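One structure follows; several queries about it will come next.
One chain of protein is taken out of this complex; the other chains stay put.
As written, the chains take the letters A, B and C, and residue 1 is the first residue of each chain.
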């Protein structure tokens, strides 16, 4: 048994700091690095990739909508050609910045609203998959289990990785309970660790209605937006390893 | 004798059109394509590169300052690290977009204020040269003859190409007469052609004070910002070829 | 009988020109001036307002989504608070620029996707109406006839103006035929003039299925995105005046 731990990093922009990049680097195995459209700038990208390299963390692209002020979290209705081109642009930019630090990209995870829309919208998912496959057929595409994004990624000949969440509850259909539902986000580190271990060892999760749902994840997402993120990361990694689960980057586990 | 003809293309942005890209493609041999910071967007970049490929025109990166509203023409005082990183980002982005169209970049020409500042400022020139050399050591770096940019490009181990202007007058020190000086921009196509042929065949130009100045150019810049640009391009190319000068892309002439 | 003629102007941005502002100023009575979020910049705004003043054309704000590359034409899912604040910001900015030219704003017309979304979405419409009413209760709010936007504008105590299109066909429910439907955009100037006169004199329009629909317009929108826009403007104004319809700015006709 093995699992990847990923987190969204490099989300600072110009003078503004965001996230717990340093603290998370010691527990995660894959870093999703913002590419300058929803967050990040060329210098932040480079510094983040350098830091990931120092910690032996694999680097992935985290392309998003062109919406800094909204942090790529607001739905935008773009044409599929626009999405394909802006994902390609962002992938290429970060791959080049990574190359300057002697790092080769491992994966791609779309950000925020783009990720969520592409989970449901096959045409959008196809545009993203096409951009990735055109740019570099060896990149691993992340997405929600059973999402349109993973389906289209697979159809495009890409390796795909299913992302699960240990700090979120699930519904009986395998979807995440919306954040606004009370109790949908789990804050107790001990419970998060316990859920993660259970998910990975059983390939199942207990939904909010008590039903047991099948759910296979290749990578667990760690949120970096709380000061406690680093500590949670350490506990999660330690808990997984104590349970005999190998924690390693996607490229070595898929 | 041979010469390259270059022009700045792909300077549209979103809904806004700029330039005479279609008209120029039939006479130029190298296209400097904007990379999204001073002009261009991912879809404009891709369409421009596709057009260049159709016409057999070599493609180069045209990175600029992050200043859309000022079109990269306004001086900005950035740190050399900032310049290195944003040039690297732009090079990588356009190389990836070009790759998606099966096109490999030939060259790099900095845009506007970045180009002019780097002609004089060795530290800035070094930052640009470093970004280019780090990204792809085979790219040809364009610059003004005897500029800091070409000097630093050469020192960084890059192939360099000197850019001359057939529609501008020169001073006795080999510099361009400032645009605001009356008569510094030559509008008569016949005179432009005549000057271009003279420059390339003699490696000399007659300065405004009548002195003859040594000036060796590898590429002539064609301005695309007038409706007559396409026609001037045709006359220039025809004139050069009639004079026995081979017009071909830099990669084949350097 | 009287009518206002409006057009979207000031849609240039930095070095990029757009529209037929000069040509339209001699026929329209109200100018919707972009406010810097989807198009326009402080200097373009000021020059446009100065031009409107010279021609005695009333000036309105034309606020849009923060999406330059998409020209505010792409739907964005913002919170109502975000929409209220960014409309307020744009109104205030352009009112101040107009004030510097001795011009007082007459009206507000939301742009592109914001206009279309607010026609259907009451919460969004309310956010816009609230921004306008908070900023200046004397401003006239434009919208599609029977739209949520006009409804909420009226509820907020604003004067409202219904906008109709002489170069577009209508459906039996009073909505515009989508642009992608063949024949939905009328290019023949004579027919546009004829339809405009019929609409204003009868307060009716014949829908695509032949049914006669009641449609009362306070202002006709003139599109400025074709080279022929100026000429169409002249014909339309002349045609309306020949039919005994007074063409005058909203503030004098409502």
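Here is the rule we go by: contacts are C-beta pairs under 8 Å (C-beta built on N, C-alpha and C of every residue); 3 or more make two chains touch, one makes a residue touch a chain.
Bear in mind that the values here come from a model prediction, so they are computed numbers and not experimental data.
Undergrad: Quick one: which shown chains sit in contact with the chain that's not drawn?
TA: Per the touch rule above, the missing chain touches A, B, C.
Undergrad: In the whole complex, not just what's shown, which of C:54, C:134 or C:204 touches the removed chain?
TA: Spelled out, the listed residue whose C-beta touches the missing chain is C:134.
Undergrad: Which listed residue, A:10, A:70, A:96 or A:233, touches the chain dropped from view?
TA: Final answer for the missing-chain contact: A:70.
Undergrad: Could I get the residues of chain A that touch the absent chain, sorted low to high?
TA: Answer for chain A: residues 12-18, 39, 41, 68-71, 73 touch the chain left out.
Undergrad: May I ask you to list the residues on chain B that touch the chain which is not drawn?
TA: 66-67, 69-70, 74-78, 82, 113
Undergrad: Since one chain isn't shown, list which residues of chain C touch it in the complete complex.
TA: 36, 41-43, 45-46, 81-82, 85-86, 88-97, 99-100, 131, 134-135
To be clear about the criterion, only the chains that are shown with their structure count from here on.
Undergrad: Using only the C-alpha atoms, find the rotation that maps chain A onto chain C and quote its angle between 0 and 180 degrees, to the nearest 5.
TA: Value: 180 degrees, nearest 5.
Undergrad: Compare the two sides of the chain A and chain B interface and say whether they are made mostly of the same residue numbers, over half shared, or of different ones.
TA: same
Undergrad: In whole angstrom, how far does the Cα centroid of chain A sit from the Cα centroid of chain B?
TA: The mean C-alpha positions of chain A and chain B differ by 40 Å.
Undergrad: Measuring centre to centre with CA averages, how many angstrom lie between chain A and chain C?
TA: Once rounded, the distance between the two centres reads 43 Å.
Undergrad: Hunt down the residues of chain C that sit against at least two other chains at once, touch-wise.
TA: Residue numbers touching two or more other chains: 69-70.
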